[in-house]
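All protein chains but one are shown in place.
Our next item is chain A:
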């Protein structure tokens, strides 16, 4: 249909080459793509390729590097700080994502109830995600202050502890502190996107289950979860991706300290490449993140396929 309509118009307008070119979908399509493709090639595709190359050179800031093969990776493999950052990144991602998913799903279910002022509550819930991360991280920095932490003050007044907690001075305290800040920032995203998914589930399914005498837990287990699983897969992929490559929270709250115990791969690559000037080594650390990211994307993609297949199989 569309093609026919177009060709008749084209015949009627065969006045000049210029008009004709503009009636061609392929030519016009290419023209329309120019701004987006130009920016994406110059500032996305090219740097991505350049990053692979830089990771194989010994480039320093302000000087040309030469090709050294996999030497950066060999020296990283012997670098305990690098392995510590890998461990931290995985710990940070797993701990934060698991809690974000649990609280986010719970919050989405709560928001899906009949509530007064629902849209306002939803708007407020999303605030931590809207506000610039670095600026809210400054607030967390102050909350975790070793002398003036409000958490320590409240716990002391409540008689639960006797000394101020050294939130950012002790390795494990610092790790849990940044995980908590990340959870605070990520929960709204998970909750609101899952809520959007919950609202698309047809109420007739729940009515049918009620008639069959299903309990709350059974309705959740056999209707909500399966219907929600495709969107859960996508949301958690994004969440894992954002957490794994996080930079802002760590840089603001701990800068990787104490003694590198909160350094993520992203912050370590910044420290080596920009602060330390070893662009090549930093790029190698960035490149080492890529396999993890690809694995996360593939995992959720296949999870998604599987859940779709299950849903199809049950019909």
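As a convention for this text, contacts are C-beta pairs under 8 Å (C-beta built on N, C-alpha and C of every residue); 3 or more make two chains touch, one makes a residue touch a chain; residues count from 1.
Here is the rule we use: contacts and distances are computed from a predicted model.
Hidden chain, UniProt protein name from the list "Metalloprotease PmbA", "Sugar ABC transporter permease", "Succinate dehydrogenase iron-sulfur subunit" or "Beta-carotene 15,15'-monooxygenase": "Sugar ABC transporter permease". The missing chain, though absent from the display, is touched by one residue of A:71, A:133 or A:173; that residue is A:133. The omitted chain makes contact with just one of the residues A:91, A:220 or A:238: A:238.
In the complete assembly, the contact with the undisplayed chain comes from A:143, out of A:143, A:165, A:214 or A:299. For the chain missing from the display, the contacting residue among A:87, A:106 or A:302 is A:106, taking the whole complex into account. In the full complex, chain A touches the omitted chain through residues 1-2, 5-6, 8-9, 12-13, 22-23, 25-26, 28-30, 32-37, 39-40, 42-48, 50-51, 54, 59, 103, 106-107, 110-115, 119, 121-136, 138-140, 142-143, 145, 148, 150, 153, 184, 187-189, 192-193, 196-203, 206-207, 210, 231, 234-235, 238, 241-242, 245-248, 251-252, 266, 269-270, 273-274, 279, 282-283, 286-287, 289-290, 293, 297.
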